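Only one protein chain is missing; all other protein chains are in place.
Order as written gives the chain letters A and B; numbering starts at 1 within each chain.
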Amino acid sequence: MDFATVLQILDSAVRLMTPLLLACLAGLYSERAGVFDIGLEGKMLMAAFTSASVAYATGSAWLGLLAGIAGAAAMAGLHGLASISFRGNQLISGVAINFLASGLTVLLGQKIFGLGGRTPSLSGAARFGEITLPLADALRPVPVIGPIYAELISGHTLLVYVAFAMVPLTWWVLYRTRFGLRLRAVGENPASVDTAGVSVTRLRYGAVMICGVLCGIAGAYLATGISAGFVKEMTAGRGFIALAALIFAKWRPWSALFATFLFGLMEAVANRFPDLDLGFVTVPSMFMNALPYILTVIILAGFVGRAIPPRAGGEPYVKER
Amino acid sequence: MALAGATGTAPAIELRGICKAFGPVQANRDIDLSVPRGTIHGIIGENGAGKSTLMSILYGFYRPDAGEILVGGKPVAIADSQAAIRAGIGMVFQHFKLVQNFTVLENVVLGAEDGRLLRPSLARARGELKRLAAEYELQVDPDALVEELSVGHQQRVEILKALYRRADILILDEPTGVLTPAEADHLFRILRGLKDEGKTIILITHKLREIMEITDNVAVMRRGEMVASVRTAETSPAALAELMVGRKVLLRVDKAPARPGPPVLEVRGLRMVDADGVERLRGIDLDIRAGEILGIAGVAGNGQTQLLEILGGYAEPGSRLSGEIRLKGQKLPLSGSDGRARRRAGIGHVPEDRQAEGLIMDFTAWENVAFGYQDAPEFRNGLLMDNAAIRKDATGKIARFDIRPPDPDLAAKSFSGGNQQKIVVAREVERNPELLLIGQPTRGVDIGAIEFIHKRILALRDAGRAVLLVSVELDEIMALSDRIAVMFDGRIMGERLPGEATTGDLGCLMAGVDPTAAPPGATARTDADGGAG
Partner (left out) sequence: MERMPTWADVILTPLISLALAFSISALVILAIGESPAEALKVMVEGALGSSYGWGFTLYYTTNFIFTGLAVMVAYHAGLFNIGGEGQAAMGGLGVALVLLALPWPHWAFALPAAAVGAALFGAAWALIPAWLQARRGSHVVITTIMFNFIAAALLNYVLVNLLRPVGSMDPASASFAPATHLPKLSDMAGALGLEWGENTPVNIAFFIALAACLLVWLLIWRTRLGYEIRAFGKSEPAALYAGISALRITVLAMLVSGGLAGLMAVNNVMGEAERLVLNAVEGAGFIGIAVALMGRNHPFGVLLAALLFGFLYQGGGELALWTTIPRELIVVIQALVILFTGALDNMVRMPLERLFAALRRKGA
């Protein structure tokens, strides 16, 4: 394997990890606030659909992004309603949202575009174009660093940079702001927040809506960045891989970056080498595709460091004396 | 009626005609209360008398159905905790409201930050904590994680939280339930210090001794009503007790002298290390003979719960057990999941927490009668359970124990605390076990049921059975036990006979000090402590 191939695989990994990273951070906000979210998949799917539809109709990727955020936020609002306001089962609500998105996107897509659930292909300003960073071409001839800068770091859509910027931002919000302190507290012991005179409901809604916004960006990236339009079930389990990454990362932002990169890399390798020949054994692509799930089970089993979820996670808050 | 405290100024808190109902239950009925500024005001009453509801109203957790709250003479609406904090009210709950994996500093700042960024808030809080620590004996390491603090220190964090929010009125709900006598003394010093600075303190408790020791005035609640409000100096424990229960009670139980037989239970060197690696039991030795009641006294959390559970055949998952338990000379296995075998061997167990352990709250009364004995032969019909037989058994127990309402199809959660406890006691006692383990038999149980349950325990003893009684109520231990052992920090500190034991003597043992211990024993203990720390 030469340097160029490695770069290509890494570049592909960066593209593939972007929706995972955004969805993973989305889940991080929600779950750190004590609201489990297995509906990341559905929110992303809905966002992919609304963003592609609006981008197609208006010819603007930006309006598409807004629509994507709105679509995912609507689903997040539903999750909040069920799991915060009506103290329902957060897991069941997540399952429902996944199905709702899966059904509604096709139903509406067929009604609007008549293409069996697809949107028409997007082109031009309806997609997020690749950004060439300053000096990318000038630096290209520099050995090693040049190609890394020009190929790997430069030449992604804006949303990729947004996703990466979200990591330090999330860390800062979580550990350096009042909102972050309260968010972490409400996921560990909501009563501590409530008795301190801060509304548990508002905090949790806030977290769930941030989750919606990030899922919205992830979905918009899928439909208007990495591909050119919406296709039925286009999230293809990425929401669940993001969930796996979140557990893998033990609900921490920098670890989330690492986990999603690892999972993105696995997908990139599986795409590039459908039957990876390691000399002594051939790894089928199915195994590479299943590897994130297998790794997550191993992590969950606590054989490699224990993943302890936020203590109040999954439990609706009921005031008591 | 004149209360102790400054005259002429408006009371710190005044309640007028507070009412609160939960469905058909009237938790607070037309409550009037006046707390003079700069005093310590006790509120005393039995479990379920409505004390906690009243304080929750004051802290904005519930809205009263009717009535008025005045703070410093001015009417205020306390819609939520934020409003209570603004009115200068701080609350220390019985179950602390702390974030376990936050530092002390973060916990103090939470909800009372100065701005959107944390750093300045934390810096200011650090200075403030230093000042408060010096002023009120409230020393806590600001950077320690709360989960690593002792219970007493966690309580200080709660007090610091309230003071940091500039509380003038501090409400403490059963603050000493989890403290050793020494820690409680320290708490009382803190409270006196706060009072001297002009703060007003409301102390909710059901312990008469504390009321007499520290309060200026005391209000008594019974069944949702405020039945009296008096100066502490002008009343007596007996008078308060009578007010609490509405009639003269003597915690004297008529009992014949014990006629101890051969040993039933022998425990040697029982140790338990829990899943977090904390040694909960540090070598317990004890014997109980047939026909006697061994009472275990101690502050909650000193290993009594673990002792009861392990004897009952179970332990927190992930914990490690060692030592030896013999029942009538037979060695019992010690795996931490021997509940079935223990029951078959003849150990009955009324657990400390009937709602979490003793009953399945969603099951009907009749289903609960088989709980733990679901594989007993008389409840079996081939491969299936014999529901008719279980029902019949339940109907009999309901009649014999006067369980009300007498409806076996009612879910356990629909019974009152006392009747729930009767279901558990009936189930465990009527099997006439060789050994009965009974924890906190009368917690949250009304007076009538208390007497009934005490009588059944004594009857079992008189029938020649062994009883291990664990209670944090010293009075109950003194009244029922034939021998008293005191537990502290996972050890039996000493044993006394009820006739010769004084409260002061037992209090010393409960705090880990053995007044009669010889110096060599003390040395040995120090060594062990060093090893465990």
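Methods note: a residue touches a chain if its C-beta (ideal position, glycine included) is under 8 Å from a C-beta of that chain, and two chains touch if they have at least 3 such contacts.
From a predicted model like this one, the values you see are computed outputs, not experimental measurements.
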Chains in view that the hidden chain touches are A, B
Touch assignment to the omitted chain, from B:Gly60, B:Gly358 or B:Gly494, lands on B:Gly358
Given B:Leu149, B:Ala370 or B:Met487, the residue that touches the chain left out of view is B:Ala370
Per the whole complex, from B:Tyr136, B:Tyr314 or B:Phe452 the residue touching the absent chain is B:Tyr314
On chain A, the omitted chain is touched by residues 38, 78, 81-83, 86-93, 95-100, 102-104, 106-108, 110-111, 116-117, 237, 240, 243-244, 247, 284, 286-287, 289-290, 293-294, 296-297, 300-302, 309
For chain B, residues touching the missing partner are 23-24, 309, 312-314, 317, 337-343, 349, 351, 353, 356-363, 367, 370-372, 374-375, 380, 383-385, 387, 413-414
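The criterion applied here is as follows: only the chains that are shown with their structure count from here on.
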Residue set of chain A touching chain B in the complex reads 175-182, 184-185, 188-189, 191-199, 311, 319, 321
Within the complex, chain A is touched by chain B residues 52-53, 56, 59, 61, 80-85, 91, 93, 97-102, 106-107, 109-113, 115-119, 121, 161
